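Pasting in a structure now, in structure tokens, and then I'll have a few things to ask.
Missing here is one protein chain; the remaining ones are kept as they sit in the complex.
Here the chain labels run A and B in written order, and each chain numbers its own residues starting at 1.
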Amino acid sequence: MKAAPFDYVEAGSADEAVFLLGEAGSDAAILAGGQTLMPLLSLRMTNPSVLVDINPANDMAGVSRGEHGIRIGARTRQCDAMRDPMVRNCVPALAQAIAHVGHYQTRARGTVGGSIALGEPAAEQPATAVAMGATIELRSGRGTRLVPAREFYVGPYMTTRADDEVLVAVHFPEWHEDTQVVVREVARRPGDFALVGLIMLLDIRQSKIERAGIGWFGMGPTPMAAPLVETALVGRFLSELDPRGLAQTASSQLEPSDDLHATSLYRRTVAQRMFERSLQTLAGKIAA
Amino acid sequence: MSLHFIEFELNGRTVEGMTDARRTLLDYLRTDEGCTGPHGGCEHGVCGACTVLLDGQAVRSCLMLAVQANGKRVETVESLASENGELHPIQQMFREEFALQCGFCTPGFLMTLAALDRTEPRPDAEEMRAALSGHLCRCTGYQGILRVVDRLAEERR
Partner (left out) sequence: MNEHTTITGARFIGERVHRKEDGRLLTGRGTYIDDVVVAGMLHAAFVRSNVARGRITRLDTSRAKDMPGVAAVYTAADLDRLNCSFSNAVFDMPGCPAPDDGLLARSDVRFVGQPIVIVVAESRAVAEDAAAVVEVEYTTEQAVVGIAAAKTGAPVHDGFANNLVNAQDSGPNDEIDKVFAGAAHVVEETVRNCRQAHMPMETRGLVVSPDGTGDLTIHRACQSPQVSALQVAQIFKLEQGQVRVIAKDVGGAFGLKMTSQRDEMAVVAAAILLRRPVKWIEDRLENLVAAGQSREDQMHVRLAFDADHRLLAADVDYDCDFGAFPYAIQSSASLVTPMFPGPYHLPHYRWKAQAWYTNTNGLAPYRGPWMLEMLAREIMFDVAARKMGVDPLELRRKNIIGKGEQPFQMPSGIVLTDVSPRETMEMTVGAIDIAAFRREQAEARKEGRYLGLGIANGIEPTTVSFGYFASDVAHVRVEANGRVTAMTTTFSQGHGTATSLAQIIAERLGVSFEDVTVVEGDSSRTGFGPGAGGSRQAVAGGGAAMIASDKLRDKIQRIAAYAYNASPESIRIEGGVITVEGSPEIRSSVAAIAQLAYAAPDRLPPDMELGLETHHRYQPPPMVFANATHACICEVDVDTGKVSILRWIAGSDCGEMINPGIVEGQIAGGVVQGIGGVLFEHAPYDEAGQPMAVTLKDYLLPTALNVPRIEYKHMCTPSSTPGGFKGVGEGGAMISPPTLVNAIADALAPFGKTWVEMPLSPDRIICGIVD
């Protein structure tokens, strides 16, 4: 399994990456962590003529606070993001989600931006971005634009990123420090793609839900938001919630497909239980 | 297809050479540097047999391009035993625990455990076991490897 020939160029900065990508046209691919792109190249499932390596672009890595939240440079390694104090304190959902991503060896190279840009429907980080209402920063020769994560994913591995745009960072809004975070995943083995996955943030103050953010993974062609359920949750007291009813609503909004590893029936059944139990556990925890 | 000059540190010595862009680090190490310790079990980043250390981190060398090793520090299983052939303690544990049979996956496991062994703060048994999820073995049923992790964790305390 050897890749087809391609040219390789290094981008020492975000601007250089933008320039090189613009030059190369639609036939180029960004090489970030390589954990997804390299297998695709080896299997000859993708055939770019140019690889633009952003690993040397240090200005594309790092965690900082900005006007749109915690800004995580696209090239930030997953293992670094997971351990970063600002991420752990301010965006704990992401830190918890990354712990489920791949393996110790893949997190050493895999990047946050790479996963966000790929839009694997059963991946943790895109779902976290959707759940939290993150914003994706795209840069091209035409300028920089910010796209809400909830508008970014349009199909399996399909995003609204134009061919000449480089995903340079992801901005995760800071939720209130008392926000309850739920990261649940059922996978065949640790590190596998999720059969069913749920990221849920509930900002609960004095037992009242002020804000809710939900992102499913493995449950549709993209990471799936759940606006109906979020609306049903906001303004309610935990004690008056009907976890089973809400779980049914949540599950009914989803149309997961059958694949080699699970059927739609499995996914909906497990998703419903996962949601119900998550709410019950949260309610129990807050009550205690 | 572009051709690149690369220079990097391999098992303590500086090496240099030319590589096509598309060569993986695994293939370059095995063919151009005679480092046949890392093995190609899948070439798509799942089995872990190709694991090497890159700047001290365990990575899948089949998922890196040779050109990306430029300026980096690479360590393969060949670096673990001492110059006079004395096995590294982890290698010796593998032997004692019958943690290998065909040996094809073994260099990969050894490099992940070597990286964990050097990590500060030192990971506990659960964290080390979790890191084993990135490796496949078909011969041993992992029994001896898990016993090695037990012993490494025990040593810590």
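Remarks
The criterion applied here is as follows: contacts are C-beta pairs under 8 Å (C-beta built on N, C-alpha and C of every residue); 3 or more make two chains touch, one makes a residue touch a chain.
Just so it is clear, the structure is predicted and the values come from calculations on it, not from any experiment.
The chain that is not drawn here is touched, among residues B:Ile6, B:Cys35 or B:Leu63, by B:Cys35. The omitted chain makes contact with chain A at the following residues, 1-5, 39, 43-44, 186, 188-190, 192-193, 195, 260-263, 265-266, 269-270, 273-274, 277. Touching residues on chain B toward the chain that is not drawn are 20, 22-23, 30, 35-44, 46-47, 49, 76-78, 80-81, 85, 87, 91, 94-96, 98, 100-107, 110, 129-130, 132-133, 135-146.
Just so we're on the same page, only the chains that are shown with their structure count from here on.
Measuring from the averaged C-alpha position of chain A to that of chain B gives a distance of 29 Å. Taken in their complex, chain B has these residues touching chain A: 1-2, 4, 20-22, 24, 27, 43-45, 48, 51, 54, 57-60, 62-65, 67-68, 112, 130-131, 133-134.
Residues 1-9, 31, 34-35, 38-39, 41-43, 51, 53, 55, 79, 102-106, 108-109, 189-191 of chain A are the ones touching chain B in the complex.
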